[in-house]
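Shown below is the structure under consideration.
The complex appears here without one of its protein chains, the remainder shown in place.
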Amino acid sequence: MKPIPKAIRPYGDTLHDGKVQISFSLPMPSDAHGEAAAKAVAQSMRLVDVAVVEQRSLGKDYSFYVVYGTLTETVDPSTLKVVDHGEKAMRKTDVEAFINEHFQAPLVFIGASTGTDAHTVGIDAIMNMKGIAGHYGLERYEGIEAINLGSQIDNEVLLEKALEVNADVILISQTVTQKDMHIRNLTAFVELLEAEGVRDRFLVIIGGPRINHALAKELGFDAGFGPGKFAFDVASFAVKALAERGVKTR
Amino acid sequence: MKPIPKAIRPYGDTLHDGKVQISFSLPMPSDAHGEAAAKAVAQSMRLVDVAVVEQRSLGKDYSFYVVYGTLTETVDPSTLKVVDHGEKAMRKTDVEAFINEHFQAPLVFIGASTGTDAHTVGIDAIMNMKGIAGHYGLERYEGIEAINLGSQIDNEVLLEKALEVNADVILISQTVTQKDMHIRNLTAFVELLEAEGVRDRFLVIIGGPRINHALAKELGFDAGFGPGKFAFDVASFAVKALAERGVKTR
Amino acid sequence: MHLSLDTQQINQCREYAKKVVAPMMTDLASYSTVTVERTVLRLLGIDGINRFDVPYPNVIIDHLKATGMLEKGAAFAMAHALNDTQLSPQAIAEAVDEGTLDLSRYKTANQPDMTRLLEAFTSIKKRIDQQTALRRSQRQHPRDKAVPDKYVIVATGDIYEDIEQAVSAVENGADIIAVIRTTGQSLLDFVPHGATREGFGGTTATRENFRLMRAALDEAGKRHGRYVQLVNYASGLCMPEIAALGALERLDMMLNDSLYGIIFRDINMQRTLIDQYFSRVLSAYADIIINTGEDNYLTTSDAYEHAHTVIASQFINEQFALKAGMPSRLMGLGHAYEIDPARPDSFILEFAQAQLSRQLFPNAPLKYMPPTKHMKGDIFMGSVQNALFNMVAVMTHQDIHLLGMMTEAIHTPFMSDRALALDNAAYVARATASFSEAFDIKPNGPVEQRAQHVLKEALDLLQVIAEEGLFTTLEKGRFAGIGRGRTQGKGLDGVFRKDSLYTNPVLEHLQDALKEGLR
Partner (left out) sequence: MHLSLDTQQINQCREYAKKVVAPMMTDLASYSTVTVERTVLRLLGIDGINRFDVPYPNVIIDHLKATGMLEKGAAFAMAHALNDTQLSPQAIAEAVDEGTLDLSRYKTANQPDMTRLLEAFTSIKKRIDQQTALRRSQRQHPRDKAVPDKYVIVATGDIYEDIEQAVSAVENGADIIAVIRTTGQSLLDFVPHGATREGFGGTTATRENFRLMRAALDEAGKRHGRYVQLVNYASGLCMPEIAALGALERLDMMLNDSLYGIIFRDINMQRTLIDQYFSRVLSAYADIIINTGEDNYLTTSDAYEHAHTVIASQFINEQFALKAGMPSRLMGLGHAYEIDPARPDSFILEFAQAQLSRQLFPNAPLKYMPPTKHMKGDIFMGSVQNALFNMVAVMTHQDIHLLGMMTEAIHTPFMSDRALALDNAAYVARATASFSEAFDIKPNGPVEQRAQHVLKEALDLLQVIAEEGLFTTLEKGRFAGIGRGRTQGKGLDGVFRKDSLYTNPVLEHLQDALKEGLR
């Protein structure tokens, strides 16, 4: 792998040529005026050499544009704060060995898709036997007791159950993100934990298509996992964090 | 049609929500670091609520991103200079009637795809009998003599021929635009005309996939036509301009 | 193009499906639900909300419940009140709300005279009949068209934005507009009121929203010389109420499938099956096409392994619809192109499945759903997945063609997403127009073998269900792998056993009309 330069730009076919593709609609008819507005929009995005390569009507009051242009800004990757989960994830067998070595009792993970969110495929992928894409879910992990409450679970109910089963880890899935639904719902859960004075009793991990670790940390959770993450990623992170905290350790 | 507001933003599903789609590659591997850089690139484009919805490897040193975000800038369409060809174009029969009414001799249009450019379909679409998309070319216009030199015609040769046939209008097509080839070649033609002191002898009109009227004016031509423009657009513009200039008028 | 299928197996499938459905109908016949009763009230003309935003139908039902009257049915109480007070149904509702009228105090005991009640109903029914006649005169039935109807959704959460989006879609070629409902509405035990502007992932289904969208589509359709169909959801805890509102406001299709609600919304199975019966009677009466939700199974389970569960469920849904007096032409049975694009021959397999559905339900306007689960943020590849789906939709003559959005994995559709999807579908339909005249399915080739295999598996599953009963099947999670308990789930508290005095002349009237073929 080549070293990453200090100042990079998007790449089309020549290093740092800054080539970017954009598309958007405007609340204007599709005509020369619309094209000029599209160009102005692209320029406001710090593009030069703007080419409106396609413009089409979306009906009498709206129009759509495909634009290519050259971004004049550079980004220095070395200055970026990259929030990730730390060391490489362990495989299932290693997680099991780790649990066996470090902990006394089985670790209890409780999970749900919360609020009005009825999407279960994501949380199931992490928790159920079957898992997804060839990666077994937590239910199949020796040393882990996985309780999946399913979907449309109110924050209050989730916390109640977590206390009831003496959970070590709470897993929350959020899929509907329109108008930042997920942020509101997740924030409410953190507030609930704090209001009840139990924030420190649990490792709380969130996941979903628009979740990443950085966002999770920002919202006050211990970790976040998005697309392409599997049970072993979550388990790996969780067992290490629990060991660090000394929860149920031998 | 609704009135166009003074300050508009791109439109996704709520007026002025500012939703924009972008995609680009970066000279970095596809990982959390790449994702952070992609986000930074999008932010440098004045986007907020940036979501990297897809990221993929293009090989060990490059990666590709699809990003959605919200543009914070607004554009005021009423302040934009919209350079267009003026009044609505006449139809073929009206152009012919106009010629018959205003001019003495047949008007001579000479055209070519110039420089190393070997693309003829565009200039043929404007000049040849057949035309394109159901619109006949200039050859079929009564009162117009259309001479199509074809492609790969040097600027010097084009001018020589134009003088030879006493052309009223010169038509130039440029298709290859990589590294601004077309700009260089077109600028050279204007310079040639000026060097020879014949700039005012001709109406000079350019066309091609990346040409529009605004660019043509900027480069010193009389008009420019891009995709979706046909012989009648060009003819219409040309005959009116010639009439205004009093060329060959009765 | 034709698959050779074993007709005996097909007949057996239908026989088993009948066996599945028949006992349900008798089991549930002695029950009614709060929303069924509220529907009766709506069909008498009761509408609007009180000052606490509670819809009057709910006000009355709550009152009946509180006064122990519910088990006799809303019609019983209303008929008495109409006879006793000489007020209009709406005035009665308002009086109840104000506490000036107690419906448990009525003059004569036993069954009341139904004349005034039926009068009230008839005047409402007239509107339904007018709407139905208007639709009949203007809409070409999807099953009669050469090319599938292009169906797109709007889901901004704001009815006024929805209208902008829908009108643009019409201008770009859409035949059908579905207004997706806001997240969570299906769990509300009342129908919200008025024009609304803040849904999540969809827009609240209200009568006013229906009306606004209907008017906008009528106008846009007129401008473009075609009738544009409107769709909403007769599902969730207010299934029959919404069916009624749809009939009144001339919706043309209604998502309507209890199995969906049970499995994906955790709605109690007894509740929703009772509700579904009334809904389907209503929709059958009003000539509204229903859309069933088998496609959803494959958003959870693997499309290849569970293909047969879709077929089995379609057979069951067909029987539920027939029981409600619905002709095949109104059965928009659902299925979907949800196959994993990583699977070899995904196109071939989905072609087989679509052609199988086509042949099994030749008169039903099939509802064909696009790839959703396996759509990723790669909007370019997404366009390609949608193109292959569009091909199968056109080649196998599906009728209700839900267009896939390239941004499926990202957001509810933007205006441009829809326009691009419409272009995609129109291009594919044009490009492959003569496919079925140009190609034959190879006898015993991969398409035919797959279709035969899926049919056989569906038959086996139907046999199992017929034996164990549908409730058990649902408990075992045979559809979509999600198990639901018979007495669990939302809305069971709204189910009640009918009193011996229970009466529902509205339902009876509709049933009779269907029987007489008055539809």
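Lettered A, B and C in written order, each chain numbered from 1.
One rule holds in what follows: contacts are C-beta pairs under 8 Å (C-beta built on N, C-alpha and C of every residue); 3 or more make two chains touch, one makes a residue touch a chain.
Since the model is a prediction, treat every value here as computed from it, not as a measurement.
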Partner chains on view for the chain not depicted: A, B, C
Selected residue (touches chain absent from view) among C:383, C:463 or C:511: C:383
Contact with the hidden chain (one of B:58, B:163 or B:219): B:58
Hidden partner chain, touching residue among A:32, A:51 or A:121: A:51
Touching residues (missing chain, whole complex) on chain B: 23-25, 56-62, 64, 116-118, 120-121, 124, 150-152, 176-179, 181, 209, 227
Hidden partner interface residues of chain C, rising order: 341-348, 351, 378-381, 383-388, 391, 406, 420, 423-424, 427-428, 430-435, 437-442, 445-447
Where the missing chain touches chain A, by residue: 11-15, 19, 21, 51-56, 66, 68
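Criterion: only the chains that are shown with their structure count from here on.
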Averaged-CA centre spacing for the pair chain C and chain A, given as whole angstrom: 34
Centre distance in Å when chain B and chain C are each reduced to the mean of their C-alpha atoms: 50
Multi-partner residues of chain B (at least 2 other chains): 11-12, 15, 19, 21, 51
Per-residue overlap in chain C, given as positions that touch at least 2 other chains: 376-377, 409, 411-412, 414-415
